[in-house]
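Then we have subunit A:
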Amino acid sequence: MEVQIPLLTILLVLPFIGAIATLFMGGERAKSAKYVAGAFAGITALLSLLLFFANDLSFYDECYGWIDTAGLKMSFALGVDGLSMLMVFLTSVTVFLVILFSAAEKDRPNYFHTLILAMEVGLLGVYMAQDYFLFYIMWELTLVPMYFMISWYGGPRRHYAAIKFFIYTHVASLVMLIGIFALAFNAAAITGGGYLADFSFAAVAAASPLFGTTFQILVFGLLFFGFAVKMPIVPFHTWLPDAHVEAPTGGSVILAAVMLKMGSYGIIRVCLEVLPEGAVWWQPIVILIALLSIVYGAFACIAQTDLKKMVAFSSISHMGMVLLGIGCLSDAGVTFAIFQMFAHGLITTVLFMVCGLTGHNAGTREIPLLGGLAAKMPIYSAFMMFGFMASLGLPGLVGFWGEFGVIFSFYEYTVSIDMIWLIIFCLLSLLLTSGYYIWAMQRTLFGKETDKIDVAHVHDVSLSEGLALGVVCALIALFGLWPDLALGVIQTFSQGFISGVMI
Partner candidate 1 sequence: MIPIEFFLIFGGILFAIGAYGVLTKTNAIVILMCIELMLNAANINFVAFAAYNGDVLGQTFVMMTIVVAAAEVAVGIAILLNAYKSKKTTDVDELTTMRW
Partner candidate 2 sequence: MFIEFSWLIPLIPLLCFVIIGFFGTKMHEGGGYLAIAGAAVSTLIAVLVSYEYWTSAAFASGVPYVASMEWFAFTSTTGSFVMNVGVYIDSLACMMMLFSSFISLLIFIYSVGYMSHEGNKKRRYYAEVSLFLSGMLGLVVSSNFLEMFIFWEIMGLCSYLLIGFWSFKHPEGDAASINAASAAKKAFLVTRLGDVSLMGGLFVLLYAFQSLDYTVLFDVNNIAAVDSNMIALAMLLVFGGVIGKSAQFPLHDWLPDAMAGPTTVSALIHAATMVKAGVYLTARAFPLFVQVEYVMLFVAVIGGVTAFIAATMALNNMNIKKVLAFSTLSQLGYMILGLGAGGYVMAIGIKHGDPALIAAGAAGYVAACLHMMNHAFFKALLFLGSGSVIHAVGTEDMRQMGGLAKHMPITSKTMLIGSLSIAGFPLLSGFWSKDLILESVMDAFTEPVGWVFVILWTLAVITALMTAFYMFRMWYMTFHGEEGHAAKHCHGESPRTMTLPLMILSVFAAASGLLILFGFGDTVCIGFDGTKFIVGNGHGHDAMYYLEHIFTNVYTYVTILLALLGIYVAYLMYNKKTLNPGRFNKEGQSFIYRLFANRWWFPEFYDQLSLKLGYGTACGVDFIDKQIIDGTVNGLSSSVVGGGEVLSRAQTGNLHSYAGVVVGGTIILAVIAVALFYFMGGI
């Protein structure tokens, strides 16, 4: 008999060991913490690549008993499918690149890396969990390192931002927890088996067709609120710009590229899969707030003067696009929403790295103070332009496919409800997106060379930063030219995903 290697557990344990190891590398050894962290994150990333070559993802399915007492059943269950796999890949690669990018971190580097690796454990756990209790624990686990990341390594208003981030998203998670309890207890009641509450995905999924409509609508609301705050969507988004502005570059990248995806991941994984009738009832509202997020975020970007805040708002706009795809409740919508999640993860990695470089290398991120950077920092400018173009949806880069597919699915939906004009909002947002990016580029990279910053200290990207950016840009181009690479994986998950109730 072939011995199965518990790959998913290894994926989770490796960064955990790394986090512990770097935690104890104080004092003299702090300088080498980045090598240790890089090694652990690198091996994790390489192992996650293995999943790409798996014929059948259900092969990787691990379940260990955990808590089975007093009528409660919680297990340490891990598994991947087309949706999880992309997110796991995105997480592990992003974390590795962030460590590479932050090689120059001087302030307590060991703790910095501990926090990043701890976040990786939480994120991978969320994406691989097959048990709601594990899911929730991992979800909360991401919160704590991020809090310390912001409040230890952040900017001048870091304490405000960190507390706002923590409380805001924590309140949302608690609402989500109520929803999870409702699912678990109700599932156990329906399926029997002698449990008071059964937290496994399988049990809840099995009970799902028997959930009553009112129950579905209520629980959908609770869970959706919890996930939507994380995404975030308007009007529950205000923690995001503050958190991003204050967070260090590495934290911002992980926050935007991977952590926001937890929200949309949860909506697809829990809300849609388990509560289809609730989804149908909530659909108009979901669509409405998605459109609101898209247009609102895009308009808000135009008015920002902090480059990083602008990118943060653009995340809101683009995550609104993800929600729009989900809200269509069609195979195409979900498929391209997932693609958009993946695309946005790659692209914001570039964007936030570039913003971090602006602050670090040019001294300020205030757009009115900048100008003519293209002459001083050509490589930086090229990356910035690439990132902006990818984000505004230039065809041939990864961002285009997500937007194209989502808007097309939305068009299908508007035809079905006979309101084609709704599509105008999406098209308007595309235009606004180009508007703020191009305008920002005009004011930072081009024109008169600035005299408001210390020009003597302006320097271009370093080798490790350039390498990290280069890898992401290559991925953006690769998945842009060959979308099937990701679409094929997604379709193994999303094909036939939308159940009969929703059509």
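Keep in mind that, in the parts below, contacts are C-beta pairs under 8 Å (C-beta built on N, C-alpha and C of every residue); 3 or more make two chains touch, one makes a residue touch a chain; residues count from 1.
Regarding candidate selection, all candidates are chains of the complex that A comes from, given by their letters.
Computed from a predicted structure; not experimentally measured.
Going through 1 or 2, you find that the chain touching subunit A in this complex is 2.
Those residues of subunit A that touch candidate 2 in the complex are listed here as 164, 167-168, 234-235, 237-239, 296, 299-304, 330-332, 335, 372, 374-375, 389, 394-396, 400, 404-405, 407-408, 411-412, 415, 423, 427-428, 430-432, 434-435, 438-439, 441-442, 445-449, 483-484, 487-488, 491, 495-496, 498, 503.
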